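Note that one protein chain of the assembly has been removed; the remaining protein chains are unaltered in position.
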Amino acid sequence: MTEKVALTPKTHTTPPAKFSHGVRKGNILQVAGQVGFLPAEEGKPPTPAGPTLREQTLQTLANVKAILEEGGAGWDDVMMIRVYLTDVDHFAEMNDLYNEYLRGENLTQVPPARTTVYVGLPKGLLIEIDALAVLG
Amino acid sequence: MTEKVALTPKTHTTPPAKFSHGVRKGNILQVAGQVGFLPAEEGKPPTPAGPTLREQTLQTLANVKAILEEGGAGWDDVMMIRVYLTDVDHFAEMNDLYNEYLRGENLTQVPPARTTVYVGLPKGLLIEIDALAVLG
Partner (left out) sequence: MTEKVALTPKTHTTPPAKFSHGVRKGNILQVAGQVGFLPAEEGKPPTPAGPTLREQTLQTLANVKAILEEGGAGWDDVMMIRVYLTDVDHFAEMNDLYNEYLRGENLTQVPPARTTVYVGLPKGLLIEIDALAVLG
């Protein structure tokens, strides 16, 4: 039996319920929905990197990456990312930020598939991203 | 070639279209979006367990579990669950119900990853959940 391992970067705030920020089992790695929270500080509630789409998008992508790395993976292993935005008018800017971020990550493999939809999120949050990776 | 098997618990209403409540192929098991419908009764239309978030959340989780078990899996095998709520104000209560439910399931492995977003659902439904499991 292959063990399922929780991926919990030190930078991450405690999940608000019984779920893991990421799990890996064999060569499958799933990253839970990440938002733009800054690295956790003891005694402080989760705090977004800032009110703007730029701040939140870059922080969210960094949070996804931290979980991938905790599981021995990286962006090159990601098969699919799901982007949840709250406003259709944010699509073009999110794409620019996403492209800028991924350029800096120097992928050696083709980029992941992606779906972007527009949903409700908790107040103050503009973006949420989760990811499925296949390692090896 | 590995066969793809449909997972159709006896408790479940017939899907309203050509999809399966769950499928398993090799060690991958996917549960379709479940809602809080009570066990099917012949000649009756699908009926939610009740109008409250509590009733629907617990029934929905039971419906997910029935499909996992039909495929020889359980909560311990679940890598990811996706929770769709209709109202941001339901988040805290859903978490309480979810925690209460999972405590009763006595997981021996780490909990799954999770994403929660706020969407529209058919009238009267407050929650929908799907799940991806990796067995073995």
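The letters A and B name the chains in turn, as written, and every chain counts its residues from 1.
By definition in this document, a contact is a pair of C-beta atoms (placed from the backbone, for glycine too) under 8 Å apart; a residue touches a chain by one contact, two chains touch by 3 or more.
Not measured: the values here are computed from a predicted model.
Colleague: Considering the entire assembly, which residues of chain B contact the chain that has been omitted?
Modeller: These residues of chain B touch the chain that is not shown: 1-6, 15-23, 25-26, 28, 30-33, 82, 84, 119-123, 128, 130, 132.
Colleague: Suppose we count only contacts with the excluded chain; which residues of chain A make the list?
Modeller: Within chain A, the residues that touch the unshown chain are 76-77, 79-81, 88, 91, 95, 98-99, 102-103, 109-119, 132, 134, 136.
Note that in this section only the chains that are shown with their structure count from here on.
Colleague: Could you report, rounded to a multiple of 5°, the rotation needed to superpose chain A's C-alpha atoms on chain B?
Modeller: For the C-alpha superposition of chain A onto chain B, the angle is 120 degrees.
Colleague: Counting in whole Å, what is the centre-to-centre distance of chain A and chain B, each centre being its mean C-alpha position?
Modeller: Taking the average C-alpha coordinate of chain A and of chain B, the gap between them is 23 Å.
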